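The complex appears here without one of its protein chains, the remainder shown in place.
For clarity, chains are labelled A and B in written order, and residue numbers in each chain start from 1.
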Amino acid sequence: MEKIASRERGGAAAPSLPVVAPRRRSWLRGDHLVAVLMLLPSIVAVAVFIYGFIIWTGYVSTVKWNTVVEDYSPVGLKNWIDLIRMDRFHWDMRNLLLYAAAFMSQCIIIGFFIAFLLDQRIKGEAFFRTIVVFPFAVSGVVTGVAWRWLMQPTTGINLLLRNLGIVDTRFAWNADPKLGILAISIAAAWQFTGYVMSLYLAGLRGISDEVREAARVDGAGTFALYRHIIIPLLMPVTFTAIVLTGMGSIRTFDLVVVLQGPAFSTDMLAFHMYQATFGLYRFSLGATIGFFMILLSALLVGPYLRSMGGSLET
Amino acid sequence: MRLERRLSRAPIYLALVAFSVFYLLPFYVMIITGLKPYEDLNVTRMWELPRGIHLEGLAEGWRWVAPNFRNSAMITIPAALLSSVLGSMNGYIFAKWRFPRSNLIFILFLVGMFLPYQGILIPLVRTLQLFHLYGSPIGLILVHCIFGIPITALLFRGYYVGIPNELVDAAKIDGCGFFGIYRRILLPISMPAFGVVLLWQFTSIWNDYLIGLVVLSSPRLAPINVAVQNIAGSWSVEWNVQMSAALIAAAPTIVVYLALGKLFMRGLLAGALKG
Partner (left out) sequence: MARRALNRRAFLQLVGAGAGAAMLAACVPVTTPAPAEPTQPPEELPEAGATPTMAEVAVATPAGAAAEAAELTGELEIFSWWTSGGEVEALQALYDILAAQHPAITINNAALAGGQGQGGNMKALLETRMLGGQPPDSFQVHLGRELIDGHVIAGRMEPLDELYASEGWTEVFQPDVIEIASYEGHPWSVPVNIHRSNCLWYRPSRLETVGVTEPPATWDEFFEVAQKLKEKDIPAMAIGEQGGAGGFSGHILENILVSVLEPEAYRGLFDGTTPWDHEGVTKSLEIMNQIYDYANPDFPSTSWGDINDRFVADDGPAMMLMGDWTRGVLQSKGFADYHWTVAPGTQGLFMVLSDSFGLPKNAPHRDNAIAFLKVCGSREGQDAFNPIKVSISARTDADRTKYDEYLQEAMDDFANNEGVPSIQHGAAVKQSFLLDYDIALADLAANRDVEKCRGMLVEAAKVAEIMK
């Protein structure tokens, strides 16, 4: 990626600057101070609004505030044990795994495939690219509203497939009591695949022609080229895509609200937490779910950040 | 690239067209439903084109969400601009001004990207009330800027890291200080990065649902996606009005995407999002 960056800017003229007497080195140290000071407000904001809140949430998960009356008496891990025992929580985890697997694979596989197609120097690449990324601009709520219509069992996609004579299906989509969550992952993937596709496209463009040429000289066919060279080279993009889609899965909320299916078939952690807090007034339980979501995210983010830590030295 | 010419074009175009249909399908549904009069809303005839263009659905949808549209505009535009500028500054600092622990702080910032908002609603409201910002649009703008700090810093940092340090050093030797380097070297070439960040921030903030619902203390101040969700869940609002409202809500981000799309791709290609 860096090669591209510098190549693009290679042509820019060096900025012309006023001729000034060279300053002393101590001034540069002053500049570092300025940098830190400029960063300080953000540091404070992050410390309070993110870390402070995380700690508050963790704290509330260990107290007894489960009715409308605020009650901060400590109860240790009781809320956690209650949560792990809940049937609804088991559904949430099951749904998370199903959803994440479906969402990730759709985004990555389809995203890569479309990027591959677009990379073939076709006409109208910009046009197709625009269409595929279109859904990304739209909110979760709007996505849900449109897909709810599409997923009505008596109409929508079922009707379309029937009209086209393809197949007479009566899928329940998001109203399916067991697999409703997969239907939601389709709507989510519809929305996000374009973004992943853009990442892959950028990645593909960043692979220089020399590499492809060298592979061709070595006798590699297209399939081998992709399997042994290009896909491994795109590992960083795949990694980013996995992390982003994983994160997105944990936080899915808007779509669940609009596309909610029967019982717990589409329940997810974020929605459970919202209902626990604002519907059941079990604030400590809600905080427990929230903190659990943060822990899960940290698990996913850990490897990502460690890899970033490595590349940070560039 | 010449290698791939061996693949014939036709299946490629076919596949792309098929995908395009899939990605446009929901829009198609929204538009034709929004343009139908109430009498034509029939589950069995859902896919049919509307007979003529009926704007009642659109007009009614606008009547419902116009104030919310205004609210969203008032909040999203300043918030997106401010958080982009802030991100640019922060990204610059992280990329070009190493000080002890700066990498650690950067990583700590990134953790903020993964925060589930549901978790922190109560303390968020309490904190805002402390500063008398609860219920005010300025409070919401501030919240969006703060929650945007990690992602904007990440994007800009990735972009600026690609700028060779020699340029920066040359500027330093010529006597530029902190602000001089930013103004003369980085800012002029930041347009693609701004494209990426503005698009991302504008989209995230405009499309936000939960924070807007809770931080604004009165329904009249609700942003547009909150309004759309309410209409979609309410008793007696017809489908065509719901779809119209959804279209109205989606329009600005689509427009912004179409306008900034090229900048967006350029920014991605220039390494704004480093894996």
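We adopt the following convention: contacts are C-beta pairs under 8 Å (C-beta built on N, C-alpha and C of every residue); 3 or more make two chains touch, one makes a residue touch a chain.
Just so it is clear, the structure is predicted and the values come from calculations on it, not from any experiment.
Visitor: Which one touches the absent chain: A:V211, A:L280 or A:L299?
Guide: A:L280
Visitor: Looking at the full complex, which residue from B:P37, B:P50, B:P78 or B:P164 touches the chain that isn't shown here?
Guide: Looking across B:P37, B:P50, B:P78 or B:P164, the contact with the absent chain belongs to B:P78.
Visitor: Using the touch definition from the top, which of B:V214, B:A250 or B:M265 touches the missing chain?
Guide: B:V214
Visitor: Go through chain B and note every residue touching the omitted chain.
Guide: These residues of chain B touch the chain that is not shown: 63, 66-67, 70-71, 74-75, 77-78, 81-82, 85, 121-122, 125-126, 129, 134-138, 141, 183-184, 187-188, 213-214, 217-222, 226, 229-237.
Visitor: Spell out, residue by residue, where the missing chain touches chain A.
Guide: Considering the whole complex, chain A reaches the absent chain at 13, 15-16, 67-69, 151-154, 172-175, 177, 257, 260-267, 274-275, 278-282.
Here, only the chains that are shown with their structure count from here on.
Visitor: Any idea how many Å lie between the Cα centroids of chain A and chain B?
Guide: 14
Visitor: Report the residues of chain B in contact with chain A in the complex, numbered from low to high.
Guide: So the residues of chain B touching chain A come out as 1, 3-7, 9, 12-13, 15-16, 19-20, 22-27, 29-30, 33, 43-44, 46-47, 86, 89-90, 93, 97, 99, 103, 105-124, 127, 143, 146-147, 149-150, 153, 161-164, 167, 170-179, 184-185, 188-189, 203, 206-210, 225, 228-229, 232-233, 239, 242-243, 246, 249-250, 253-254, 256-258, 261-262, 264-265, 268-271, 273-275.
Visitor: Can you list the chain A residues touching chain B in their complex?
Guide: 1-2, 4-6, 8-9, 12, 14-15, 17-23, 27-28, 30-32, 34-36, 38-39, 42-43, 45-46, 48-54, 56-57, 60, 110, 114, 117-122, 126, 128-150, 152, 154-156, 159-160, 163, 190, 194, 198-199, 201-203, 205-206, 209, 212, 216, 222, 225, 235-237, 239-240, 247, 250-251, 253-254, 257-258, 269-270, 273-274, 277, 283, 286-287, 289-291, 293-294, 297-298, 300-301, 305, 308-309, 311-312, 314
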